[in-house]
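Shown here is a partial selection of chains from the complex, left in place.
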Amino acid sequence: MTGATLTGHAAALYEAIADLPITSPHGHCDAAWFAEDTAFPDPASLLIIPDHYLFRMLYSQGVSLTGLGIGVPPERRDPRAIFRIFAQHWHLFLGTPTRGWLEHTLHKTLGVETVLRPERADAVYDEIAARLALPAWRPRAAFDRLGIETLATTDAALDPLASHAALPVEWQAKVIPTFRPDDVLMPNRAEFAANIQSLGQITGQDVATYSGYLDALRARRAAFKAQGATATDHDVPELMTVWLARGEVEALYAKALKGDLSTPDATRFYGNMLCEMAQMSVEDGLVMQIHAGSRRSTNAQLLQKFGRDMGADIPVAMDWVPGLEALLNRCGNDPRFRLIVFTLDESAYARELAPMAGHWPCLRLGPVRGHRRTHPT
Amino acid sequence: MTGATLTGHAAALYEAIADLPITSPHGHCDAAWFAEDTAFPDPASLLIIPDHYLFRMLYSQGVSLTGLGIGVPPERRDPRAIFRIFAQHWHLFLGTPTRGWLEHTLHKTLGVETVLRPERADAVYDEIAARLALPAWRPRAAFDRLGIETLATTDAALDPLASHAALPVEWQAKVIPTFRPDDVLMPNRAEFAANIQSLGQITGQDVATYSGYLDALRARRAAFKAQGATATDHDVPELMTVWLARGEVEALYAKALKGDLSTPDATRFYGNMLCEMAQMSVEDGLVMQIHAGSRRSTNAQLLQKFGRDMGADIPVAMDWVPGLEALLNRCGNDPRFRLIVFTLDESAYARELAPMAGHWPCLRLGPVRGHRRTHPT
């Protein structure tokens, strides 16, 4: 029903791991789900509206984002109508990973019996909704029944981690935060200076100086670690790492706080901060993760209308070897350091990433994130 | 006889489409063939001399281009001798797409029964020549018998389309022009200023001003559309699109007419004109086609001796995401716009083109043009 039957080596490999507990080291689940443990609202809000891989493809085929509830306040959405629109275009996903994943979610995970077709949109919708209403599909019950052992969320450096702290004690080891400090490391992000002020307030450090800024970052890392974090995560649109002389980086930091850093200088500052993050990882043991090679928000109209993460983040080629050289030469031989890089470009995987991982003791490679390639057939 | 037998899914897919009428949206046939409808002259002039994929490979193995009739006036060529040289080197094409295609042409299309070998060059030549002499192989008869429904030619902006206009009325829907304006859009092309003068004369527009130049381009597009055109086609050696302020583009245009535009400025001007072409496509509905990523005429000696299109056009890597950003942000969300890009680089296809096409409503991808990769075994 949900794709080809596995045979031979593939079946043997799958069967050997099918019942292992799941460790999910990177994702974008919301810790509040598990803290509050209320039922998921409806099929469209769970499966359609937050999935930009899914709605960007519908958008590419002329489907209105507003009609899918994107940018519409929850109280003004009609989830059943949204699900019908999605079902009407289900054929567009033939042959894509997105379809395979959603079929698995519907039939294997949720146990929906009706096969999705346009004319059965309501029936499928009702089957999903009925399950979501059951206690067994409350977030914590579902988490346990699905055999998840640990799930890492991704959280901004300024996040107070209130939802993580509000989890039942025995759950605090299951749902752990990940330190994602882009908002306080990238001077060309909106609100950078304001974010630094908040960073100072949260940590009680004097962020007017670069040295106080570093201490504030250390304090936030420690707070995440205290809440169970094992890793940091960094969005690196343009891969460049550099180790600047202390005088230069202090001068750049002072300019950044005033908001008058040029784009190249902002890139240099961020490249230096990635090295600082690597050094802090050596000290505190948090694994460093880098997601590089995605050009963000390339559709200016959608960015203006709906904000970030609207599916217009497109992979680009990157030069990994010079890009990581400063960081690796600073920390890459230290046995305490672990760096995981994620790539969107399988030609880089074969050409430079595998040899790099076969040389640097710190380096591990995440999977090629092929699902970004979903493309209408 | 002509390669492997199809089995399984491949056979089923092929059989389902084998008898469909052919729509050929991009190619370099000459409309005069169908207007004049005279017999093709001889096998070498039809199959060898115009095919730079074929003769460039022979050249790479030490075969003289002059010996193959390249750069030789038709009246001084010996087509049978040329065909013999070709046949002597036929083994070099083993395992290449070129061989597969030519075998299909000989045996399936033309019905030649003799298998090509060096010692049978004359026999094969005579079989082809005999067919070309038949009324059934006159261009229009062949076109119909092969099940072609529509064939788009590629024509310079200044082409008067006389051959298209001279087609029998019922044929004017079958053989349609495509608007290829590189000669009047790229200031670093030879004769640019002279071409613009001709553009003014043909259209009756005052091309001394940028605004008149735009009107002249609109007029030529309309003339092509009146002759049946459904698309434009653009050669983009270095992918860069940009939307310039009106004052800047007017200044560049004035300089371009005087022939003193620097290479970077010529690239900027062309990048701006691609955006203008996209906007005109929104207005008049012509589909825009971009062929990018080929470095032209890399063999200076051949360029000097024989001119362009001598097989020394070599694919290079391109940055599609920043390269198309200005154009897509200008027109890419408009439901009236269609853009087809052709790539020579399958790593770009997987990395950025498929995600782009899975986001932008306007974007369609042409096939990877793998036949460029013909390489002696």
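Just so it is clear, A and B label the chains in written order, and each chain counts residues from 1 on its own.
In this text, a residue touches a chain if its C-beta (ideal position, glycine included) is under 8 Å from a C-beta of that chain, and two chains touch if they have at least 3 such contacts.
All values derive from a computational prediction rather than experimental measurement.
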{"item": "Assembly copy number, counted for this structure file with 2 shown", "value": "3"}
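Note that only the chains that are shown with their structure count from here on.
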{"item": "Centroid spacing, where centroids are CA-atom means, of chain A and chain B in whole angstrom", "value": "43"}
{"item": "Contact footprint of chain A on chain B as seen in their complex", "value": "317, 319, 321-322, 325, 328-329, 332-333, 335, 347-348, 350-352, 354-361, 363, 365"}
{"item": "Contact footprint of chain B on chain A as seen in their complex", "value": "56-57, 59-62, 295, 298-302, 311-312, 314-317, 344-347, 372-376"}
